[in-house]
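One structure below.
All protein chains but one are shown at their positions in the complex.
A, B, C, D and E label the chains in the order they appear, each numbered from 1.
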Amino acid sequence: MFSYEKKLQYPVNIKKKDLRLAKYLVTQYGGSNGELAAALRYLNQRYTMPDSRGKALLTDIGTEELAHVEIISTMIYQLMKGASLEELREAGLDKHYAEHNRALYPTDANGVPFTVAYFATTGDPLADLSENMAAEQKARAVYENLIDLTDDPDVRRVLLWLRQREIVHYTRFKELFDYYKKHYKNGEIVLNDNSNRDNDFNNFIFGIM
Amino acid sequence: MFSYEKKLQYPVNIKKKDLRLAKYLVTQYGGSNGELAAALRYLNQRYTMPDSRGKALLTDIGTEELAHVEIISTMIYQLMKGASLEELREAGLDKHYAEHNRALYPTDANGVPFTVAYFATTGDPLADLSENMAAEQKARAVYENLIDLTDDPDVRRVLLWLRQREIVHYTRFKELFDYYKKHYKNGEIVLNDNSNRDNDFNNFIFGIM
Amino acid sequence: MFSYEKKLQYPVNIKKKDLRLAKYLVTQYGGSNGELAAALRYLNQRYTMPDSRGKALLTDIGTEELAHVEIISTMIYQLMKGASLEELREAGLDKHYAEHNRALYPTDANGVPFTVAYFATTGDPLADLSENMAAEQKARAVYENLIDLTDDPDVRRVLLWLRQREIVHYTRFKELFDYYKKHYKNGEIVLNDNSNRDNDFNNFIFGIM
Amino acid sequence: MFSYEKKLQYPVNIKKKDLRLAKYLVTQYGGSNGELAAALRYLNQRYTMPDSRGKALLTDIGTEELAHVEIISTMIYQLMKGASLEELREAGLDKHYAEHNRALYPTDANGVPFTVAYFATTGDPLADLSENMAAEQKARAVYENLIDLTDDPDVRRVLLWLRQREIVHYTRFKELFDYYKKHYKNGEIVLNDNSNRDNDFNNFIFGIM
Amino acid sequence: MFSYEKKLQYPVNIKKKDLRLAKYLVTQYGGSNGELAAALRYLNQRYTMPDSRGKALLTDIGTEELAHVEIISTMIYQLMKGASLEELREAGLDKHYAEHNRALYPTDANGVPFTVAYFATTGDPLADLSENMAAEQKARAVYENLIDLTDDPDVRRVLLWLRQREIVHYTRFKELFDYYKKHYKNGEIVLNDNSNRDNDFNNFIFGIM
Partner (left out) sequence: MFSYEKKLQYPVNIKKKDLRLAKYLVTQYGGSNGELAAALRYLNQRYTMPDSRGKALLTDIGTEELAHVEIISTMIYQLMKGASLEELREAGLDKHYAEHNRALYPTDANGVPFTVAYFATTGDPLADLSENMAAEQKARAVYENLIDLTDDPDVRRVLLWLRQREIVHYTRFKELFDYYKKHYKNGEIVLNDNSNRDNDFNNFIFGIM
């Protein structure tokens, strides 16, 4: 289970309204390469990782991605805060206002609602970790695009920090990928048999009960 | 931000495989009335609740729904655990096996991937709280259908508990709805003006920083 | 069955082209909180309302929402009528022109095609009526946003009237919700049994045959 | 606007429960070639038909398709009426029960929610009428498949009648297609100019006000 | 199988950047009436055409549509080539840049990802050919809209050629439709029996093996 702490993982303090940025920053909330996709992907996949090491890593990073969802949400909220109707109109956010007023909604930059079709879970640890490594690379690339699109140091600082976290996550997923690749020498036979997959989720999840 | 505790909010200990049940229980994971929809809905809406009371309630219930997502996930995982290919085939889960092996994936009971199109955020507190009250009613109704569909006491006990939580959440949302309805006497004018909406999210979220 | 009358339920007579307004007014046609969603939701749910009173109310309001779909469609049509390519381009409707010329298409304000995933039907009258009450609140909120976005009295008059109808519908759904809540004292048991649900649809629907 | 008459366009009186049939009949409710798609397609396209003849035909057939939606809905309702949980389970409708109890929901036969992405509107009368002719052919083909799948004379009679209506509609659309093709000799120039499209919708729609 | 030739079916050589055009040209790549939809529709339907003539025609046109996908893609690529961030911003492509940098992605003009829900396959040759005739008409109409939206002769030349190909395809589909209509005199009976459908795909596909 999760408990909430009333602080952000990384502080957000944007002083300058920037409605255009809000418009595409939302892709890291509800877009295909965004933080919500990452959080749900890892928390969903962790059950069938073949051992506690994998389950723990995916739980750990999945939980951090939930915190990133909150960081991105707070940024969007602050960027739109106090915007007048006229300002929203100029930034092309009148469409957003019509449907959501100044509230948030998890979409990509074009307003397409988030769907879990953006990610896959095969139950094969190597395939799932490849998917995760790709997810981190894609999130990194999007952060780089976003950094190109803003000059505000208050925004860039947060985006640079988030980008850095994706690189750290990529490395950790790659280490696990390499470990499983080596350990499961007979690859697909062991994996398809599944006999050593189901062992220890209960141990992991109920460990302290 | 969220921190993870290695225990479930309510214990799950299913001893009897029931693959058919797994097949429709998944709707409370990735279906339109399920726990994931609830968690994301409330955590998304909280930013534009008009005061700390609303922000706190939505954060609180949203966080609990994340724990429910984990409970449902664990149930599905346990229900499929160690199932043979033959058993999966008989239960009609060969289609699931082809794509996901024995892993989880957040869909409705027909396999349609979860989408946030299942919920709305208008930025109007009364409308958003009505949406939430409806969400709790719908989740309750689905839990009742699921309880009809199983005789296993280990499963029923969890489902009855989850159903009860939905009723508690409904009541709490209704109290807040009634409070806002009374407090914001001039209703839509105040709400459209938005001047008193943006005040205190930072206070709330950064309160202990 | 339905018969068509060659008049609008409420007159629409917009004299001033306003292409930007057309761009977001469409959300009340094909958006998640719009009139098409309302019409289909109620006409779909009416079959499993527990008595003729419920079936009649949902048929009645569902039919009126079909008339609202037509009002919104006519407004969009009039707002774009005779617009030159240059005007469409300036309003950002060149994308619309590429695909639809000056024709209508039921999407939300971002151009996402309408889907019934926007609404739910649980077969539980209390849950379904909660859903409907929420739908009316959300439609009201969107109308208020739209009213904020226009100064044209010809447009505002229609939107104010439509908003008023949503409030009337909300009240009627709430009365029915309260009636069922009281009448079905033993709530979920009766509802899950379904024995008194199936009685009278035929009576209702074939009553005058 | 539409007014509701408390009778079906064609009587439905199914005496024999057939849950499997209900399972795929739903495609003519919410599937890509079904009645709801047809109704919304024609009612949406009518605004930009180039003259009153076209507007009237699409309004007329669109309104009839709404009546067909009701016929299909009533058939599904009657086919599931009074089914026990055990019967639902055997027919593979336990998944439906979990989410919708015995209520209706507009999906295709696999449970994919209806979307207007199933149809297109280009604003070009020849293209739109081609789309409509195809829609009628496809609906006819699906009715033929459904007729193959049932022996119940009460069901077949209705399906044969509905199939016949699609053929009538096809013929009427084809006549209009041929008329426009001949009349608009200089084809695309006239159509792109649009000057003679916008003339008479108001006349048509407000004709009797 | 397909082999790739390193040339375009029709030469594309756009010298003038036009980012706005790129924004809606994409609909002929990933939109509902576009080239990708056409290619996949025909290549998918060809298996159940009733004879080699039909299978060959759909394979032939389907393969050409793949070449059209490449033409459209190359146009979009050339239109955005070397665009500065400032130019992308002015054209409203900053949202595109955030997610895709300057890469392509198959969506409609609003950024909605391509889905095969845009087309249908019924297995009935007359219905499927009607669908295809409609597809060609709709693509023609969209090309006409696009031609309206540009003055660049390098662009118009390609679009006029593509439009012309759609008319040729329409004619060929219509000829086949008329041929099947005449040949299969007893229409639905023969078609539902399917006995003469399955004959010759292997002959066709393996004919030269």
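Definition applied: contacts are C-beta pairs under 8 Å (C-beta built on N, C-alpha and C of every residue); 3 or more make two chains touch, one makes a residue touch a chain.
Only a predicted model underlies this, so the values are computations on that prediction, with no experimental measurement involved.
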Touch partners, limited to displayed chains, of the chain removed from view: A, B, D, E
Considering the complete complex, identify which of A:Lys23, A:Lys81, A:Lys95 or A:Lys138 is in touch with the unshown chain. A:Lys138
Touching the absent chain in the whole complex: find that residue among E:Ala22, E:Leu40 or E:Leu57. E:Leu40
Could I get the residues of chain D that touch the absent chain, sorted low to high? 20, 23-25, 27, 31-33, 92, 108-112, 141-142, 145-146, 148-149
Even though one chain is not shown, chain A touches it at residues 32-33, 115, 117-118, 120, 122-124, 126-127, 130-131, 133-134, 137-138, 140-142, 144-145, 148, 188, 191-192
With the missing chain put back, which residues of chain E would touch it? List them for me. 1-9, 11, 30, 36, 40, 43-45, 47-48, 59-60, 63, 66-67, 69-70, 73-74, 77-78, 81-82, 99-107, 113-117, 121-124, 128, 192, 194, 197-198, 201-202, 204-209
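Going forward, only the chains that are shown with their structure count from here on.
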Which other chains touch chain A while also touching chain B? C
Is the number of contacting C-beta pairs greater for B-C or for C-D? C-D
Can you tell me which chain lies farthest from chain D, using the average of the Cα atoms as each chain's centre? A
Chain C-chain D separation of Cα centroids, rounded to whole Å: 19
Computed distance of Cα centres, chain C from chain A, in Å: 35
Inter-centroid spacing, chain E versus chain B (mean Cα positions, whole Å): 41
Chain B, residues touching no fewer than two other chains: 32-33, 115, 117, 122-124, 141-142, 145, 148, 192
Assign the assembly's chain-to-chain touch graph to one of these shapes: line, ring, star, complete, other. other
